Each structure stands twice: as C-alpha cells, then as structure tokens.
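Handing you a structure now.
Heads up, one of the protein chains got dropped from this complex, but the rest are sitting where they should.
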Amino acid sequence: MGLFELKEKIEQRWPGQAKCLFDAKGAECEITCGREVLPWLCGWLFLGYDCSYAGLVVEEGASQWQLRHVFYNDGGFIHVLPGAPLAEKTFPSIVEFVHAADWHEREAEDMFGLVFEGHPRLGDFILHDDAWQENVEPMRRGFDSHAAMSRRKPDTGWRPHRIVREPGAFVMPIGPKFSGVTESVHFLLETVGEDVIRFTPRLFYKWRAIEKLAEGKKADDVLLLAERFAATTAFAHGLAFCQAVECICGTEVPERAKVLRVFLAELERLRQHAGAIQEICESTALVVAASQSGIFEEEMLRASGGLTGHRYLFGLLAPGGLLCDLADNACRVALERSKKALAELNELERRLRVSSSFLDRLEEVGSVASETAAAYGLLGPIARASGVVRDMRRARPYSGYEKFQFDIPGEQEGDGYARLRVLFAEARQSVRIMEQAVAFLQEGPVRQPVELRAGAALGWVEAPRGGAFHWVRLDEHGHIVRYHVAPPSFANWHGFHLAVEKFAFQDFPIMLSSFDLSVAENDR
Amino acid sequence: MIAWTATFIAIFFALCGIGILGALVLPSRHGIVLGWIGCLASSALALAGANSLLAGTIFNRPLWAVPGLATLTLGLDPLSAVFLIITGLVLFPASIFAAGEMGRSSRLNGRAFTIQMLALYASIGLIFLAGDALLFLLAWEMMSIICYLLIVSSREKENAQAGPGYLLLAMGEAGTLAAALGFLLLAASAGTLDFNAIHLVAPDIGEGVRWAVFLLSFFGFGVKAGLVPVNFWLPQAYEAAPRAFVPVLAGATLNLGLYGILRVNAAAMPAAHVGPGLLALLIGVVTALIGILYATTDNDLKIMLAHSSIENAGIITAGLGAGMVFLAANLPIPAAIAFAAALYHLVNHSLFKTLLFFGAGAVEAQTGTRNMDKLGGLIRWMPLTALAFLAGTLSIAALPPFNGFASEWLTLQTMLRAAELSTPGVKLIFALSGAGLALTAALAVTCFVKVFAMSFLGMRRLDETRRVIEPKAGALVPMFILAVLCLLFGVLPTYVIPVLGLAAGPLAGASTADALVPPFFPSNPAHNTLPPEFVSDFHNIGAQVGQSFLPGRGLVVLHRGGAENPVVFAMSTAYMFVVLIVLLLLTYIIVRVWLTRGRKLSRRARWDGGVRRLLPEMTYTATGFSNPVRVVFDAVFRPTMVEDTRETVSEHFRTAILREKERVHLVDKLVFHPVRAAVMKLARGLASLHHGRLNAYAAYVLLMLLAVMVIFLLFQKV
Partner (left out) sequence: MSQWVFNGIRAGIKTTAYPKGAETAAGTTPGLPAGGDFGAAAARALIERCPTQVFSLADGKVKANVRRCIHCYRCVRAVENKANWEQTYEWTITREGQNEFLSAFKKSIHILVVDAGDCGACLNEVRQLNNPYYNMHRLGFFITPTPRHADVLLAVGPGTDHMRPALKKIYDAMPGPKKVVAVGACALSGGVFAESFVCANGISDVLPVALEIPGNPPPPLAILHGLLVATGRGPAASVLSMLLSGSEAAK
C-alpha cells in the first residue's frame, strides 16, 4: 500500500504548509514543512499515525541547515524536513509531542550548536560541561579541534542537576569506574537512601566522535568504524552501513550474500542474547546458571570464530556483499553448534522458570509500562517485553528477510522477567531463521562491485538490541560527507530511568543487566 | 565527720545565695559569677556527697515544723549522697560551659539566667537533701518552675514558641501531682511523711496501696526521667532550651525523676512483689527501644540527643526494675548488682550526655546549624571538639574502654541472672528484656556512628562562606573534663562499683562490692574471704597484676555463681585497656617499624569512582545513612506521606519531585494526641455551657444548689 495515502491526510490537515514527496514504491516519503507546523506534524505522525521515531539527522549544507526527523511505520520511512538558512540556529523542538526525540535534539544541540525552542533540558550531554567550554560544536564544518582542545576551559562550578526536594536527599554517584568488568558510564542516583527516586545517566565518557571521524573518508574505511564502534553487535551495524551505501549506489546484492548476511546477523543475535542472559543470571548471583549461560556464550563465540575466523564477525562485510564466501558445510556446522547450544539454553530456561529465588528478583522489578515505552521510543527486546512489538525485520524487511518465516515474540508485563523471556524466545527464532537460511543457500557470487556515486540514504537493521539507523551521504568520489548513527542503545538508555526509579539500590544491577544496554553503542 | 558534710552543704547553699545576690547587684559580667560560683557550689555539693558516702555519715535533722502539716526534715543517706556526687560532677563543667555560652550569646539575659541557674542548683540540692515528702515536693516544685522559666525566658530564637515550655510545665505539674498523690497515699498508710519513718513501717502496707503508690510515683517521676508514655514533652523541651541549659537538663534534672522512683519504691517502700519490678523493667526496655529508634532516625543533633536521653533513662529504669524483681524474689545479691548497674549507668549517662550536649552546643554555635544533613567534615576545623565528642560517642555507644560499656554490659549481664528466678514467666520477660536491651545497644552504635561520621567526618556540606573555627576554652575545657571522666569511669569500674555499692547495697541488703568486685589483690584485707583455689585460678591468669602499686580490691568485675558454675561472667576493662594500648603499639611497631621499614608512606586521594570532582552533595547524608533503620522499622514509625508530587514539563520531563514524609512520634500518636483530643473535646463541651445567656447561668446556679441540698440531705440521714 505504501505511504501514498499520507499526502491527502497531510494536505487536509496542513493545507499548503507541508509538501510530500514520494519515491517510486511509496516506501519513502519526504515531507518538507515550515517551522511552525513542525512540532504538530511530527506529533501527529508519532501519536496519530502509528509511527516510530528513528532519529534526527542534521546536515550542514552549503547555505542551508537540513534537519531530518526520521519516522517509520510498517508502510515505510517518513522524513520530515524543516529547512533553514545557516545563520538561523533556532528550531522548534518536537519533544512536546515526540518525547523519543529528546536525546536526539540534545545531541544536535551539543554537536551543532542548534537551539531547540521548547526543549526544557539542553546542554551538558555529549560534551560534559565540566570538561568542555561552551560553544564547542564539533560537527560543524569549520570546527577546529586543535583550537577547542587548546582553549579548554571547563565549567568548574558544575553541579549535578537535582530535582528531588526531600529532606536529606542526596545524589549517589556510581562510576565511571564501578563494579567488575563494566563499561564506563556515570550514574547519578537521587535518593534519600535505599530507594532510587530519580536516575540520571551521564553517558558519553566513551564518546569517540566516529561521525566526525568518518567525514571525508572512503566508504570502505568507514565500514571499519561502523563495525568497530559497538563490536558486540558489529555485524548488524556494519550491515546497516553497507545497506545504506548499496542503496545510494543502487547495488543489487547477490542472493547468496543476502542469505549469508541473514545467517550471520542471526548468529550474532543468538550470541548477543546468550551474553545478555548470562549477565542477568550473574546479576542475580545465580552462579551455576551464570556459568552455564557463559558456556553458551563462549560456544557461540567459538562457532562464530570457527565459521568466519573472527569471534565478533569482523572483516566479512563489504559494500555490495561479503568480502569472502563461507562454505555451506561450515554454515551447517555452525548451525548444528547453535542448535545444540539452543537446546541447552531451553533447558536453562526451564530450570530458571522454576527457581523462585531467581524469579523473585526479576518479576515486577524494573517495570516499564507499554505507553511510556512507546512514548520514549524504546526499541528491540526491551520494547517488545513492554508490548511495543515492532521489529525492523518485519516492519521494513531488508536483506531478504521477507522470505523467512519467524515470529516476533512479545510480552506485556514489561518487567525484568518479561525481558528475559523475550530474549529466550528471540534466541529460538534466530535459530529458526538460521535453519531456513542454510536451506536457502545456493551457489553463486557473494559480492557485486559497487559503483560509488553521490547521494544519501538510510540503512537500517534490527540489531540484537533493537532497530539501528545509519544515515550516509556520499560525495561524487564516494567519500563520506555525513555519517549519522542512531543506535538502539541510545533510545533505550533514554528510557532506562523508567525502570530504575522507585526501586531499591540492590535491584539496580539486575535492572541494568535486564535492559542489556551497551554504552559503546550509545557513545559512538 | 558529720560536721564536714554539713559544712559543705552549708557552703553550697550559701554560695548559691551569694551568687544570686551578686547577679542581682552586678550590672554586667554575670557569666563570671555563674562560672566561679557554679564551680565552687558544685564542688561543695560533690564533696558533701563524697564525704557523707565515704565516711558513712548519714543524718536526718528536723528543720522546721510547719504548723498543722508536718515537720520539714533535712536528710542525707548514701542514696542521696551518690546523687549529690553525680550532680556535682555534672554541674561543675556545666557551669563553665554556661559561663562561656553567656559570653557569646547576646540573646541570653545574663542576670536572669544566672539567678535561675543558681536557684536551680539550690533546688536540685534540696531535693536530694529532703528527708521528708513535704520538703521534697516543695523543692521539686521549685525546680519544675525554674526549669520552665529557663526554657521560656531565654529562648534563643525570636520566633520560637512557648509551647515546649508550657508542655514541660504542664507535664511536670501533672507528674508532680501524681507523685504527690502517691506520697499522700503512702503517708496516709504509714502515718508519717518522713522517709525513714515510712521505711520502718513499709512492710505493713497493703498490696493495693503499694500498687497505687508504685504506679503514681513511677509515672509521676517518670515524667522527669522521660519514660514511655509520659515523655512526649522531653524532645521538644530539650530543643527549645538554650544551649547553656540543656546539658544541665539532661545531666542533672533527668536524674531527679529516677531518684524519685528509687527513693519511693526502693528506699522508702521496698517492693514486696515482683509485679511492680516487672512493669518497671518492661517500661524501661520499651522506653529504651523507642528512644533509640527515634534517636537513630532524627537528624537534629539536639533532638537526637534528647531521644537518646530517653533511651538511657529506659536502660537505667530496666536495671532498677530488675533490681526490684530480684529484691521481691528474695535474691539480694543479684538485686544489689542490678541496682549498682542502674546507678552506674545513671552516672555514666550524666557524664557522657552532658559532654555530648556540650559538643552539640559548640557545633551549633560555630556552624549555625544542628542539622546533620548540613554538617560534615568538621573534624578539620574543630579537631579538639571532635576528639572530645568522639569520646562521648564511644561512651554512649557502649564501646570499651569507655564508661558506657562497663555499665551497659553490667545491665545486660544482670538480665542473665534471671536464671536464678523460679517463675518461668518472669524468666521469659527477663530474656525478652535482655534481647530488647541488646537491640538497643546495637542501634545505639549505628546511631552514634551516624552522629559522629555525619557531623565530623566526610566532606563539608556547610555553606562555603561560613568560617568555622574551634570554640573557645570555655567550651573545650568542660568537654575534656567530662571526656577524661568518661574514660576513667570506664577503665576503673572496680573503684566506682564499691562506691556506688555503698548506696546500692543498703537498698538490696547485700554488699555490692563483694558481689561484683572480688578482692583479688592480696593486699586487700578482704582477700582471705575468697576460696584459695578460686583465687589461684584467677591469679594464674593475672588477676593480681597491679597489686603492688594500686590500692583497692582488684581490677576484675565478676559475678560469682554457685558451685556448678562458679563464674557467671568476668571482665576487666582496666586490663583490657592496657592490652589494647599494648596491642596498638605492637601493631604499629610490627607494621611500621619492622614489616614496612624503609618504605615511604604514600597518601592518595580518596577513591571516588573516577568522577572529575566529588561534590559534597554526592555523599551520604545523615538521612540516607539512617534510612535502612527507618525502612526496617516502618511498622513502628508509620510515616504518612504528606507530599509526593512530580512537576513535569511536556508530560515526560520532570522538573521537580517533591516528597515529604511526616512522622508522628509513636507516643504522641498513641498517648498525647488522644489525650489532647479528649481534653479539647471536654473543653469545647464546657465552653458550650458558656454562651452568655443570663437566665441559663441562673439555672446552673439553681441546679447546683439543688444538688448540694440533695447531697446534704442524704448525708444527714446517714
């Protein structure tokens, strides 16, 4: 059906104020609109047209700002574009209706110095105020990093933002270095002791500025970045990037490569879910279960390593297909190993379901209601555990996913246990897809040469942690002009406080593990 | 010898009088008068008590025969003598502290304050020296009124309300009334007001009167001591009282209530039945528990110390109750031990609580706040205050080698002597009480770790512009006097117990010294009364160490049991103290001189998780520290959420989370508020009679007349 019906609806609501432009299949729509209708239009798409929010792409054109709020539903992608001359740095904020855009606008503010009118909390986001002076806008074209570095003048009077007014309330700092083997992130827990009243994550300790780094590089080199900024889900992000480049260049990926890509993406999902289950078991101090899920994770890592040479599936993807072919037999071996691991994973789930001490720590802990999950734009298994069932593999199929039979597991409770059940169920579906993929394998090439050309496109995948969106713009030499990543952890970190608040300190590690958040993916 | 005692007493009253006159005459510098005269007077008081106690002089001298009523008698027995010593020990530093405070606080009216304080000293002395109920009540009343004046007339904050003062007066008066009723009942049964005379006829008093007297005096005097359920005035009054006066309130006047209970129920009319003792024990334990729970969770230094006073009064009362039970059960030795333990804790509480109130006062004076949530890190600016305060907290938390340990341990061990009682029910109550006191002791540690850590350690939470410095000598000297006393009373219980035993022994009819401090030193004349094999066992483990240079009976406190179990328990804080010091020195020598010799000592910044800058608001507050206790005991506190609102922008952005919980004190909720509501209701009912209509008033008069006539006629018939 596509998105063609949108035109009529938009024109009816905002006659003459918004212009719709469709691609041939009606799977992509660009709406150009004036700034005054922007919040209303986005709000209507988000709340009234069943759209999810994918992210905000800011591009600095020669004379114009090009902002791009990307929405999608099962019909396709909708880009809302409010343009403005470069001199204009103020845009209307859409967060009043689209709360999911909160952090995206904060990111744009920090990176480009744009001001979003109506956003109540800008600043101190990616560039920490106690580390950087004001007016550092690293994603601007003329940004001089040497100057910014040498003129370091951080805000020494920085204080944590506090909103809890209760006698004796204080801010409990955790991190950036905390616990055993954890990623670096700083949490501020407002509390009067025992219970978390308000939770504020302070992220971007690991910010590597890959979007800046990518500028001017060849697509092949940026693929290295796409794979390596969040390596536990390296294949998914690499795939999203490749798909964006292939879309720009109109490359038709060979069938065998498509099937292999699906196979590998599901292998990665299986491994990542095993890892997430392992962390949940570990956080509840259920030692045997933690060890056993640790065995599965290592099994899957070895299966990946045995199949592709690299335990995290690096160095396989290339724009246009795969860098090298994989033998059918090797795939079958990997599938058998996965199936064996899955059988044991099922057995583990059966045992966990009857371990009351384990369930006590997960059930009704860290609950996220369905409406808030939708409003915050949560993604992936987290959202599906809260009843927001949208999966990019089904909503906007890529790499031939439309051929595969699989279910999208969903739960309603939104608590830690629901999230764990979704992880187990998705692991089963992944093996199911892998089985079909092996059956679909046919002889053929795995790579189609890419003819690089100028253009821009969105690449998307359902990464193990949820939908990932990569915006790529190439110039005529095939060099990257703009690369923007909206990873699922960015959305899920935004909503993580919903789960933590009102719960006691001792539940915090469990909720953290059950959310399966990646700091590397978020920090980029 | 009597002459010396009497002379000191005379000097005490004379000094109080001179001081009052001097304050009236002098235009300024009242602080000096209070300081010097107070010190001298309290020294005289302590000397009088010591002289009487050690020389064994007791006297009972009729003073003035009030026509038609009774004869006022001055009396001094060992019990009063012990209280005189304690009071003297407390008032001495308290006078210095008050003098120092007066020099600093402009809000205090120097003249009035000095006169009131000295009058209070005199009235307190008179209470202890009263030999009959009438003089006792007169002095008591005087003391109550002066306390009220001290709280009301010298309020430090202009906006402070007179409520706490009135409450104190009203409760004090209600207590006095009850106590007076008790005395009247006692006097009516015994036919005399003289304490000694009452004691002689006490065994003949009937059970009903005994119970009535016990209940009236226990709860009547319990008001001053802060016992549940008549203690709701106490935290408010302590909070409202000026800094210079609170230490006296906690260190001296609290003891008066306990003295009254002891005087009536142990000295004048010893218990004949276990009932009253058990009630006292239970009330004591409940008081202690409730006191420490509220002390742990309160963040105001002064109020928190007030709750802790309630807790300690509970512990003392529990000891007294145990003594009364043992006495009624005809077990004089455990009774003597229990009374000694109670008196010991009473002394200790006076010492360390006064010290802590000095510390709290100094902190408030230097920082401008008593809220522990706003203090922190003071040890860097007030190291001496911190040191003295630490001694006080260690004492009150009952950690060796300080004094609280010795007495609380004795009290707890006394509970174990319940094994000698025959009734299972009584044993059970003792066991539960022991558990309750143990919980109290554990919470007390939590409580005072919080107090010291949140005020003196950690990061400074005070406004950076405020300059914080050590207080002057006027505050430090009294603190250190008491800190040293706390240590001495903790290290040398074997010297304290025999002295207290002189008072506790006669109450129980057994020698406390013999029961608790066996004469292990061969130089002691009583040494030969011990079985030789028992002595040699203890000498083998060093119980004779110190005999060559120390007088006295020994350094071991010991409960002796029967043949089966010759030693119920034994401890020696003196030896413990020496060992502690030796171990500390050895550790230092082994670690620093031997194991790590030649290595540099390196100091690193505190580990903060790697944040760029740890801010004071990122550290635990006092509320946060005690929150687990608050959560665990929610069933007791039953807090009501008075505010829980979220202010948001655009539905999901929260700009403020406002929360406030209100905790009504358990006793307030269960006792004070219902009583107040009933009184108000009664008052409203009465008020509705006063509607100003003349004919109705005429009708009242008529009805009244009729009623009188009916009664008159009825009686005529009889």
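By written order: A and B. Residues from 1 in each chain.
What we mean here is this: a contact is a pair of C-beta atoms (placed from the backbone, for glycine too) under 8 Å apart; a residue touches a chain by one contact, two chains touch by 3 or more.
Computed from a predicted model, the values in this text were never measured in an experiment.
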From A:12, A:63, A:156 or A:357, residue that would touch the chain that is not displayed: A:357
Which of A:183, A:255, A:364 or A:501 contacts the chain that the document leaves out: A:183
Listed residues A:55, A:76 or A:275, member touching the removed chain: A:275
Touch with the omitted chain, as defined above, among A:247, A:330, A:389 or A:454: A:330
Among A:188, A:225, A:280 or A:437, the residue in touch with the chain that has been omitted: A:225
For chain A, the residues touching the chain missing from this view: 128, 131, 138, 145-146, 148-149, 176-184, 204-210, 212-213, 220-221, 224-225, 228-232, 234, 275, 278, 286-289, 291-292, 294-295, 297-298, 301-312, 314-316, 318, 323-325, 327, 330, 351, 355, 357, 447, 518-521, 523
Where the unshown chain meets chain B, residue by residue: 602, 604-605, 607-608, 610-612
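Please note the rule applied: only the chains that are shown with their structure count from here on.
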Residue ranges of chain B touching chain A (in the complex, touch as defined): 299, 373, 608-615, 617-628, 630-631, 649-660
Residues of chain A defined as touching chain B within the complex: 95-96, 99, 102, 118, 120-121, 128, 130-131, 158-160, 162-178, 184, 186, 188, 190-194, 197-198, 372, 375-376
